[in-house]
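Dropping a structure here in structure tokens format, bear with me for questions.
For this view, one protein chain was removed and the others were kept in their places.
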Amino acid sequence: MDQPLIQFIVIPLVKIVVILAVLLLIVAYLTFAERKILAYMQVRLGPNRVGPKGWLQPIADAFKLLVKEDLVPAKAEKFVFMLAPGLIIIPALLVWSVIPFAPDTTLFGLLKQPIPPYLTDINIGLLFLLGVSGVGVYGVILGGWSSNNKFSLMGGLRSAAQMVSYEVPMGFAVVSVILMAGSLSLVRIVQAQQEAHLWFFVPGILALAIYFCCGVAETNRNPFDLPEAESELVAGFHTEYSGMKFALFFLAEYANMLVIGSVVALLFFGGWLRPFPSWGWLGFLDIIPPFFWFAGKVAVVIFIYMWFRGTFPRYRFDQLMHIGWKWLLPLSLANVVIVALGVLLLKG
Amino acid sequence: MAGPLEPLFDVEEMELSFGPQHPATHGVLRVQLRLDGEKIMDAKPIIGYLHRGTEKLFERESFNQCIPHTDRLDYIAAPTNNEGFVLAAEKLLGITVPPRASYIRMILAELGRISSHVLWLATHAIDLGAITPFFYTFRERERILDLFEEYCGARLTLNAMRVGGLPYDLPDGWVERCSELIDSLPKYFDEYETLLTENRIWKKRTIGIGVISAEEAIDYGLTGPPLRGSGVRWDIRKVFPYDRYDEVEFEIPIGENGDTYDRYLVRMEEMRQSVRIIRQCLDRLPDGPVMAKVPKVLRAQEGIVYASVEAPKGELGYMFVTTAKSTQPYRCHIRPPSFINLQALPAMVEGHLVADLVAVIGTLDIVLGEIDR
Partner (left out) sequence: MTDEKKTPQPEEKPNATPAGDDRPAEAGAPAATPSAAPKATPPDEAAKAKAAAKAKEAAPPKQPWEEKPVPPVHEDAADDPDVAALREGVEGSVEGADRFAGQVTVAVPRGKIVETCRFLKEQRGFAFLVDLTAADWPEREEGRFDLYYWLHRFEDNRRLRLKAVVAEDQTIGTVSAVWKTANWMEREVYDMFGIVFEGHPNLERILTWEGFNGHPLRKDFPIEGIDTGAAIYPDVFPPGGGPETAEEEKEGA
């Protein structure tokens, strides 16, 4: 076989399949983890009937959603109704093409030369990530609008306003990291943290806080889960969705959570690096493969998400907007200025 | 800015039918909303989906046969429903209840109040997006219902009282188990409060929402926590003491601003006061019979009698109109607190957002079984 064929077709295809499969599996078990964690926070046991200790529950859920009747409301805008779940799941999966979850590896000596386990590293990786994940909002709006249900419509409107307004401070929070790393490539950002002997959350603590807040809002999670606020809007934009289409919305939400978690880990906590990568005497920590460091960091972020859900009530819509525009946006702008000055003085 | 801005586009109001199948309307309440964006311009509660003709049924059943129907009014706190009914009947017939029966009634009623209030807290919190208190409160509610079950075999529809007393005495060991439960309750109430009382988001969602002044509350006929939240110190247990409420010590908590947060605090404190009442009742529980000497067939004379109790939701009253020698009420009217409290809903939500409607419905603590009867 031709070398290019292998390099440009076979290897990426294998990677895509593996990444997708693993991702979907992780997402499925993320729902399980959420239910278990919430259960233990709420003095109950959580799912424990399907399989040993309930471990097959996500499989059963997925199977149930697959075989359920797929209802389309009679007066829905059928084409858009079908399109919306696709519009939301595709960006959620697409961003995984640029997320580097581990450095180049030989897969424990199986390969002759190390290859990157992630799909690709493009020099505008971060921009790509922000851009693609921003498309997800169309799925929500169109899903809400096409259902021909007033509650869905209000959910869609809410999330449109929410996602758009929270993307702005989110972008500015990311800009401060770009300034520190001097690159948009996610791999470069991690390497920059290694070279600086410092994880970026120390200088970028404010950026981290802003990014995390916005991330919660972007993924419609508690306390910013207004688009799907059950007690107000029944289920918000996905009220009318059932079966597999609902499952896609659900998958996208969790995949997006993973993206936010990964970006937090990559931008602020050194991605796959072990703690204090420059301290030699901590070398014994290298026994844990880099991927697991990355996964561990993401897991902590996800856990905090779930912790929020178990703790907080929900903000009201105007309060949410108030926070976004009157607090986070000025703060993130100020942060960019401060970081820029710092970078200029220290590096310049 | 001088004067309001002219809208650039045509503004159209949206009609939204909130309920009767909606997770936050606590049953089959339907609120017809006129919305401008998310702002509520007008709210019109539409009720009656659960109307079962309870008052009509009363008219042809004997006094004791009516009691199971009262369970189904406020199905969250059945003991107070029974209590109100039997008190009215006892007043009509001139029956004096033995002290032991009175005390047990008070214990049951206060347990019912706690179980109703924790359920209110659970649903109110979940309406505002905090899901965790729900599970904590249900843990305690379960134990209260276990006590009810042990006493009379039922958990919700207790049918636990009779005209003239109680059908059964307490089972062995019940007092100890009840005592153990109520000793542990204040600790659990603290647990709920750590989750909510000082929570910034909780405060933001409840302070200044659904404000109703004391005068307006009286004009709308509000009773119970909605009235007390507005600062009126008024509780049937104090002003017209029934059973032996004049022998126990307790405070009536009141709020200041008449907003959702104050009503929350009032109900939280009421639970603690209920614990206090139960503790005193258990300590003083006298010996003796639990049933007065009443005729086999209860025959009323002509007259009109009204008796009311402080149900968890407010003043629950029963009015009997009877004819001479009748064995059943000629007409029995129920004054359901939820029905009358709900009337203030449009005034309380106007100008608020949809999300606040949920908070106000929650804070009124309505039960549709009682509203629709």
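Note that the chains are named A and B in the order they appear, and that numbering of residues resets to 1 at the start of each chain.
Please note the rule applied: a residue touches a chain if its C-beta (ideal position, glycine included) is under 8 Å from a C-beta of that chain, and two chains touch if they have at least 3 such contacts.
Quick caveat: nothing in here was measured; it's all calculated off a predicted structure.
Asker: What shown chains does the left-out chain touch?
Answerer: Across the whole assembly, the hidden chain touches B.
Asker: Out of B:Gln65, B:Gln301 or B:Thr327, point to the residue that touches the absent chain in the complete complex.
Answerer: B:Gln301
Asker: With the full complex in mind, choose from B:Glu38, B:Asp71 or B:Glu90 the residue touching the hidden chain.
Answerer: B:Glu90
Asker: Which one, B:Asp146, B:Glu176 or B:Asp219, makes contact with the chain that was left out?
Answerer: B:Asp219
Asker: One chain isn't shown here. Among B:Ile209, B:Met271 or B:Val321, which residue touches it?
Answerer: Missing-chain contact among the listed residues: B:Val321.
Asker: Can you name the residues of chain B that touch the chain not displayed here?
Answerer: 47-48, 51, 53, 55-57, 59-60, 87, 90-100, 103, 164-165, 216, 218-221, 232, 234, 239-242, 244, 246-247, 284-289, 292-295, 300-308, 315, 317, 319, 321, 330-331, 333, 335, 339-340, 343, 372-373
Going forward, only the chains that are shown with their structure count from here on.
Asker: At what distance in angstrom does the C-alpha mean of chain B lie from that of chain A?
Answerer: Computed from C-alpha means, the inter-chain centre distance equals 45 Å.
Asker: Which positions of chain B touch chain A when the two form their complex?
Answerer: 14, 16, 22-24, 38, 125-132, 134-136, 139, 195-196, 199, 201-202, 204-205, 353-356, 358
Asker: Could you please specify the touching residues of chain A with respect to chain B in the complex?
Answerer: Going by the criterion above, the answer is residues 38, 41-44, 150-151, 154, 222-223, 225-226, 229-234, 309-319.
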